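I have a structure here, written as structure tokens, and I will follow up with some questions on it.
A single protein chain has been omitted; all remaining protein chains appear in their positions.
Going by the order they are written in, the chains are A and B; count residues from 1 in each one.
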Amino acid sequence: MSGSVAEVPKAPAPSAEHATSWRKNRKLDQWIAFWSVPFFFNLFGLVFVPLSWMMPPRSPSSSTPHIVDFMHSHNLLIACVILTLAYGLAPVSNACYLMQVKRMSVSPAFRYSMMIGAITGAIVGMLFPMFCFGLGAFRPGYNSGVLTMLYDFGYLAFIGSLGCFCVMWMAFGLAIILDENGILPKWLGYYTIWQYVTELMAAPVWIVKTGPFAWNGLMTFWFAMTLYVSWQIIVYVCIYRAIKNQPEAELDNASPELRPEAVELRSGTSA
Amino acid sequence: MTALIRNPLTIVWALLAAVTIVSSLIALDGGAAHQINTTVTTAVLLIAAVKAYMVIWHFMEVRRAPIWLKATTGGWVLGLFTLLLSFYYASL
Partner (left out) sequence: MTNVAEGVTPGVDNSRPDDSRRGHVPGDSSMWFFVIGDLVIFGVYFVGYMYFRGQNHELFLQSQARLNLDIGAINTVMLLTSSLFVALGTEAARAGNRVAALQRFWIALAFGAAFPLLKMFEWIPEICSGLTPGTNLFFMYYYVMTGMHLCHVALGLVIMCFILRNLRTSKAPKISFVETGATYWHMVDVLWLVLFALLYLMR
């Protein structure tokens, strides 16, 4: 507790050292990772929607001239530039989740599954489309047949790459449900299982090109997006709370005097 | 064994199984021509609603549940089947 009472009242700091500088905050790494997420998603949203009109997905049954125009459009070019530069933020946002999953009582197998799922998912689900649309935007010489193939490839990679994300969401959901430390609420675990369901729902995009089960369809895209966006926001809020409530002593980079060994030494007992 | 047969749950089950067979027969008979048939559709959907709610009420023990659970599950059955029948009739 700080000695001077005349100061602007603020919440008591866990330790006097931490009261002043935000740079000394031991959770800074997590907070940076955390806040990178909305930045990343907003950027992503900007790139995909108003900038390039890549989202909502264009029709898989578009005519060739439309496809060629789209692939050569100026906006797609700018979108791809931004995407190429910002892609690196994907791992950071996943790191944010994994830091909290690490605290759970479940087997590390869940964490590793999540990690690998996230990695493969990001490569296939984001990197591949980036290449496909980037090729169309940056290399004007391709014939329309090749461009149509790249168009299909890009969208299918983006929406049809369910396997990796299935693993990731299932691992995340199960980890939350089975966790005995209560890091994240149980209902969130169930909500995450629905993420897995939306990935499964995306499977038909490989087969049909029109109607509600195409990659721009009511069932596979719009409904899945509703579930996904709401989940993303909710998980985000829960992660915020989890980081906030994480005891300082538990952190991997906890300051020395808070570490369990130091506490034992001081109190002269063993826990 | 008789205790099992006289258990209210078993009676519910017997009703549900019987009604399943009845609605199958309705579809097989009235719906044999595979044409639009509002009578068959309304009958089977209403029967399905009743069956669903009986499973929820008796098997899922919502009859002993707090009011919010009764309202939510009841609301789901009511809302779903209202929408289903509305869309069906609207499309005719």
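Keep in mind that, in the parts below, a residue touches a chain if its C-beta (ideal position, glycine included) is under 8 Å from a C-beta of that chain, and two chains touch if they have at least 3 such contacts.
Everything quoted here is computed from the prediction, not taken from an experiment.
> For subunit A, which residues touch the unseen chain?
177, 185-187, 189-191, 193-194, 197, 200-201, 203-204, 207-208, 211-213, 218-219, 223, 227
> Mind pulling the subunit B residues that touch the left-out chain?
3-4, 7, 9-10, 12-13, 16-17, 20-21, 23-24, 26-28, 30-31, 34-37, 40-41, 44-45, 47-48, 51-52, 55-56, 58-61, 64-67, 69-70, 72-73, 76, 79-80, 83-84, 87-88, 90-92
As a convention for this text, only the chains that are shown with their structure count from here on.
> Using mean C-alpha positions as chain centres, tell me how far subunit A is from subunit B in Å, no decimals.
41
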